[in-house]
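Take a look at this one; I'll ask things after.
Shown here: the complex without one of its protein chains, the others still in place.
What follows is chain A.
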Amino acid sequence: MSELIPTQTGAPAAESELMVRAEQVHKSFGHIEVLKGIDLEVRSGEVCCLLGPSGSGKSTFLRCINHLEKINAGRIWVDGDLIGYRERGGKLHELREKEVAAQRRAIGMVFQRFNLFPHMTALENVIEAPVRVKREPKAAVRERAEALLARVGLADKMGNYPGQLSGGQQQRVAIARALAMQPKLMLFDEPTSALDPELVGEVLDVMKDLARDGMTMIVVTHEIGFAREVGDTLVFMDGGVVVERGNPREVIANPRHERTKTFLAKVL
């Protein structure tokens, strides 16, 4: 992780390989400051795991990356595009709803509570966005969606409604739904936290497979094993700041900060 010299305008030198760059991101809900200046860089193809106690702001930060939350200060770039704003003449202009939507197309997101559309079958869930949002031909999307569902191991569940699927199956459909938009970046917001313990493995397997394929991923998780095995970087957050970052195996084996030590001692 090389420290970047912040520049007001123009792209950073190492932009070509940087997928996400966050600079001094602040976010408050009312009087409570949840993020107190987060800096983060994620290279293309990197798997970055965000770890930390609940309330540390890791999910909020993830939601800022695709502008589900508006940040109060700082900047976030995804693949060189400033998220949510346009910088012109030294001033920030809010992007229109349509432009924000266009930025989100390239960023897939998987939620803790799956958030599948309950009135559509698994296949319809996956087909919906590419057809409606990207206006791709339905036949081609359908083919891709079937391949994706097969890839996450649900070839035989395509016609089922989310209510007929287990939590693990629903989450795998949700991953397929995000992948159908062919995103450059995938955000995972505690994807296994709402699952029964026995169903966690099947979802993690799909994510590992995705990481092996070179997908850029930011994963908020409590799965230390996943972070150690699949993660390229581990970022430990607490109280709205990044406490420690580095190679997951090293950080987990010998955490340098007291806060990281106590947290890892509790979860390991």
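As a convention for this text, a contact is a pair of C-beta atoms (placed from the backbone, for glycine too) under 8 Å apart; a residue touches a chain by one contact, two chains touch by 3 or more; residues count from 1.
In this text, contacts and distances are computed from a predicted model.
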> Can you pick, from "ATP-binding cassette domain-containing protein", "Small ribosomal subunit protein bS18", "Amino acid ABC transporter permease" or "Ring-1,2-phenylacetyl-CoA epoxidase subunit PaaC", the UniProt name of the chain not shown?
Replying inline: "Amino acid ABC transporter permease"
> From the list A:Ala73, A:Leu92, A:Val133 or A:Val267, which touches the chain that is not on show?
Replying inline: A:Val133
>> Using the touch definition from the top, which of A:Leu51, A:Ile107, A:Leu123 or A:Ala176 touches the missing chain?
In response: A:Ile107
>> For the chain left out of this view, which of A:Lys58, A:Arg177 or A:Arg245 touches it?
In response: A:Arg177
> Of the listed residues A:Gly168, A:Pro191, A:Gly231 or A:Pro248, which contacts the missing chain in the full complex?
Replying inline: A:Gly168
>> I need the residue numbers on chain A that touch the omitted chain, in ascending order.
In response: 66, 68, 97-98, 101-102, 104-105, 107-109, 111, 113, 115-119, 128-129, 132-134, 156-157, 160-161, 163-169, 174, 177-178, 181, 196, 199, 202
